[in-house]
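As you look at this complex, bear in mind that one protein chain is not there, while each of the others sits in place.
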Amino acid sequence: MSGNSFGKLFTVTTFGESHGQALGAIVDGCPPGLSLTEADLQQDLDLRKPGTSRHTTQRREPDEVRILSGVFEGRTTGTPIGLLIENTDQRSKDYSKIKDQFRPAHADYTYMHKYGVRDYRGGGRSSARETAMRVAAGAIARKFLQERLGIRVRGYLSQLGPIVIDRLDWSQVHQNPFFCPDADRLQELEDYMDDLRKEGNSIGARINVVAEGVPPGLGEPVFDRLDADLAHALMSINAVKGVEIGAGFGSVTQKGTEHRDELTPDGFLSNNAGGVLGGISSGQPILASIALKPTSSLRLPGQSIDVHGNPVEVVTTGRHDPCVGIRATPIAEAMMAIVLMDHYLRHRAQNGDVQIDTPDIEKGRSRD
Amino acid sequence: MSGNSFGKLFTVTTFGESHGQALGAIVDGCPPGLSLTEADLQQDLDLRKPGTSRHTTQRREPDEVRILSGVFEGRTTGTPIGLLIENTDQRSKDYSKIKDQFRPAHADYTYMHKYGVRDYRGGGRSSARETAMRVAAGAIARKFLQERLGIRVRGYLSQLGPIVIDRLDWSQVHQNPFFCPDADRLQELEDYMDDLRKEGNSIGARINVVAEGVPPGLGEPVFDRLDADLAHALMSINAVKGVEIGAGFGSVTQKGTEHRDELTPDGFLSNNAGGVLGGISSGQPILASIALKPTSSLRLPGQSIDVHGNPVEVVTTGRHDPCVGIRATPIAEAMMAIVLMDHYLRHRAQNGDVQIDTPDIEKGRSRD
Amino acid sequence: MSGNSFGKLFTVTTFGESHGQALGAIVDGCPPGLSLTEADLQQDLDLRKPGTSRHTTQRREPDEVRILSGVFEGRTTGTPIGLLIENTDQRSKDYSKIKDQFRPAHADYTYMHKYGVRDYRGGGRSSARETAMRVAAGAIARKFLQERLGIRVRGYLSQLGPIVIDRLDWSQVHQNPFFCPDADRLQELEDYMDDLRKEGNSIGARINVVAEGVPPGLGEPVFDRLDADLAHALMSINAVKGVEIGAGFGSVTQKGTEHRDELTPDGFLSNNAGGVLGGISSGQPILASIALKPTSSLRLPGQSIDVHGNPVEVVTTGRHDPCVGIRATPIAEAMMAIVLMDHYLRHRAQNGDVQIDTPDIEKGRSRD
Partner (left out) sequence: MSGNSFGKLFTVTTFGESHGQALGAIVDGCPPGLSLTEADLQQDLDLRKPGTSRHTTQRREPDEVRILSGVFEGRTTGTPIGLLIENTDQRSKDYSKIKDQFRPAHADYTYMHKYGVRDYRGGGRSSARETAMRVAAGAIARKFLQERLGIRVRGYLSQLGPIVIDRLDWSQVHQNPFFCPDADRLQELEDYMDDLRKEGNSIGARINVVAEGVPPGLGEPVFDRLDADLAHALMSINAVKGVEIGAGFGSVTQKGTEHRDELTPDGFLSNNAGGVLGGISSGQPILASIALKPTSSLRLPGQSIDVHGNPVEVVTTGRHDPCVGIRATPIAEAMMAIVLMDHYLRHRAQNGDVQIDTPDIEKGRSRD
């Protein structure tokens, strides 16, 4: 209820601060019988972990996850899965300065107003380090969705600052540190990031996430629509400022004849809906897109105030990501997987094992 | 749990179908002692109700709400507030055709897959008629926020198809049927809508919603961030395909030095954050913007299939809104108010009546 | 969250005060396709309604329920079911006296402390009149359980004050106004109640509730055990002061060899567990027993204080039940049915439609 849990039937609750002893999560509601090992989670965690290229923070965290419960003889038992990652690289940095300052565009100011106290070391609970547990939990959902239902959730970088990536070649996404689906744009991205680092600045990004193989019928009417839950999940990722489903803000200038995805016996003729109609999946690919703001930890000085209300000049010298969007792809995938898993279980509660095949009609054509 | 409730401490649960007997809601969690009458709710309902201009559906529904419980001698008692609106204009139309067709871009196809049965009359539960109850429930939240905390939630049309409204004059918003904040653009809107109606087509829109006077410290970390809950709430409105907070998708091309809202002892120097940092309110105005797709009920024929998978041509001849965005402003305001109310109660649970004054520093400058 | 909802997947939310305009409920989560009419609910409501014999309150309420949504062409659609009962017999009694008094053992004193205001007419929200909606909602659960799963939930009066009913003849239960399963004891009950009414006093009672045909495997580990949820549900009924499962408080003096229900290939040899082991159903009958306190609305004067703290003598002259236990059987059945329904849906979410047959082994012998 204090906002550290997500999902109603597949529920992920996380704890942990950036520079605390450990991060942890409890995944409650995973059905029994799923084959699961720590390696299954580590695979996804390694995609998010820091320090894998010169374009991300240089904090060295192996992010090694332990499964402490809920798995027996290699299979889930239906009981809650306890996950733990010990923090290993909390440098004994001097925090005396940051302690009394509110860094602009960080949560320092708001946490202080909410709680009256705050763990100021590395952002404490507001640090994106927390998302490691989402990736670990999401890996469980992804495995279930893939193995049991043939649902594949994957994402990619579609824009980095001014650089818009138009071509989508899934085979390229994991071949570079940007999750960029177009190999021809890599040099451009490298150069842009190098310039940015020299400048001491940061930049925003856009990530697209797609779920294929989702059967029609997942979702709820009214408040917990599939797209509303996705918006909740994706907007809850650090630095996200916007969420689109399907045609998104493009719908504003569309006419009805243009937007409506016509159906034929051979499938849908377009996917402006992004795979969701009336809050419920249509069998087409689920399409979501998110905007991530530029990180606010900059070497370039900024104006702010201290806890006493006095003006201060803030310079952030720690280890930070110049583009938080770069490492956001696995996090967005994890959140989409958790939402789909949750809605699959809700669907099963209400309807039992109705045959959720994906007939020809749902194949349709998607935006991608 | 089936998605018909919203809010954890201020909880709104709705029921009702477009052409059923009645719509209803239970508002649970309203603190005792709030002065409340049916007129308080009716005021907001009248802004949303159909048939107020030639640009909206001609269905005649007075949307008269009854308060059935939870109010005694003019004040809330802390017990659940039961609300009821009887449907009066469910025309005894022949639904035999629509019964077997899946209208493109409607929830017909997905409801059928989810439930196996559906109330096909006027869209049943998927109809935007359900939002009347949100407006009624939201009116309670708005009254509490306004009277007790001085928080004002209000919205306006910022774009209708190609027509972008740049000027914001709050005094104009309720002077026209479009919720348009610029009187100089009304003729343009009228003409556009008249052409559209002749054409038999529909168009998308963008609505902005703003909450002023929100004290700093409302929100939760991680999953139930204030902005994530807003995204959930706003994306749950019929036809919404995108949600932005603050700079939104504009953040993608911003550099950190540009995006970060610097602070001075006199306040914030900008509001790219949209009033939320780390998921918690900063004391600046909360800024949200939503994209609404064009309605899919068109006189222009579209391809689809029937329940047997055969191709059909669908023409919708009923009473419909050519731009659902026009009536969406009160709904978006209601949902934002419900989210803020919920987070105010959560804040009070965790922190008690901490002094939530809005010192000078929070005044700052907003985007608007 | 304010305590007016019950159930996580089959969720019942109620509203309404004793002397307000109406009582209502929203039942969210009922699977689609269940045949349902108002008559199905009325049947159970008529068993609970007041004024059916001289031993209950003489308030005349037909308790006629309307189904306002969620049912289409005689079947549930999967959308929320809105229920409404208008109050018809709120006598325009003079409440000026009760308004300022705290009746002993009523909720007057505690509601005043909790809310600061209270609807003092007939107990307001604290009145057992609210349970009418539970019975209506429970009737939906009972119908589903009976038709789809062959589960039968039924209860009976097992003790009224000093009169312990030892014999259980189910065919008698609905043949008398006491829900007494032994016809030979009816005269004794009648006489006792007549004496009590003359005396102006009231008396406690014990009700047993049994669910037969429950498949093994329903329930959750740890906090939401089936028995824990039953305890919650049953203790939430007005006037209930104790809940037992199976051997209940008798277990305190049992040795392990006596308590443990041994199994053979032909079934369990006893049912001290009451059909629940480790929080999960065993396939044996679920056995629960509840204690109801005597009502506190008495003609015999009692000491109390008024809202100003002054001593007063309280005499209750209204229409009241001298033994609230008499009408409690349908309420207890309803609550047990709601719990079982909720756990059935939870089971289906986690395990899908696993074959939940009831093999010979589960038949066993029960306490009854």
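We call the chains A, B and C, going by the order they appear; numbering starts again at 1 in every chain.
Definition applied: a contact is a pair of C-beta atoms (placed from the backbone, for glycine too) under 8 Å apart; a residue touches a chain by one contact, two chains touch by 3 or more.
Nothing here was measured: the structure is a model prediction, and the numbers come from that model.
> Sort through C:S5, C:T56 or C:T329 and give me the one touching the missing partner chain.
C:S5
> Touching the absent chain in the whole complex: find that residue among C:S69, C:N87, C:S202 or C:T329.
C:S202
> On subunit C, what residues meet the omitted chain?
Counting only subunit C, the missing chain is touched by 1-6, 8, 14, 102, 104-107, 109-111, 113-116, 125-126, 130, 159, 161-162, 196, 201-206, 215-225, 227-236, 238, 241-265, 269, 272-274, 276-283, 291-298, 300, 302-305, 309-311, 346-347, 350-351, 354, 361.
> Tell me, which residues in subunit B touch the chain that this view leaves out?
Interface residues of subunit B facing the absent chain: 1, 8-9, 29, 31-32, 78-79, 221, 345-346, 348-353.
> May I ask you to list the residues on subunit A that touch the chain which is not drawn?
1-2, 4-5, 7-9, 11, 13-17, 20-24, 26, 28-29, 32-33, 66, 68-70, 72, 75, 77-82, 84, 114-119, 124-125
In the analysis below, only the chains that are shown with their structure count from here on.
> From the Cα centroids, identify the chain that ends up most central relative to all protein Cα atoms.
Chain B is the most central one.
> How big is the gap, in whole Å, between where the Cα atoms of subunit B centre and where those of subunit C centre?
The computed centroid separation for subunit B versus subunit C comes out at 39 Å.
> Which integer distance in Å separates the CA centroid of subunit A from that of subunit C?
45
> Calculate how many whole Å lie between the centre of subunit A and the centre of subunit B, each centre taken as the average of the chain's C-alpha atoms.
About 26 Å, centre to centre.
> Using the touch rule from the top of the page, what residues of subunit C touch 2 or more other chains?
Within subunit C, the residues that touch at least two other chains are 1, 8-9, 29, 32, 78-79.
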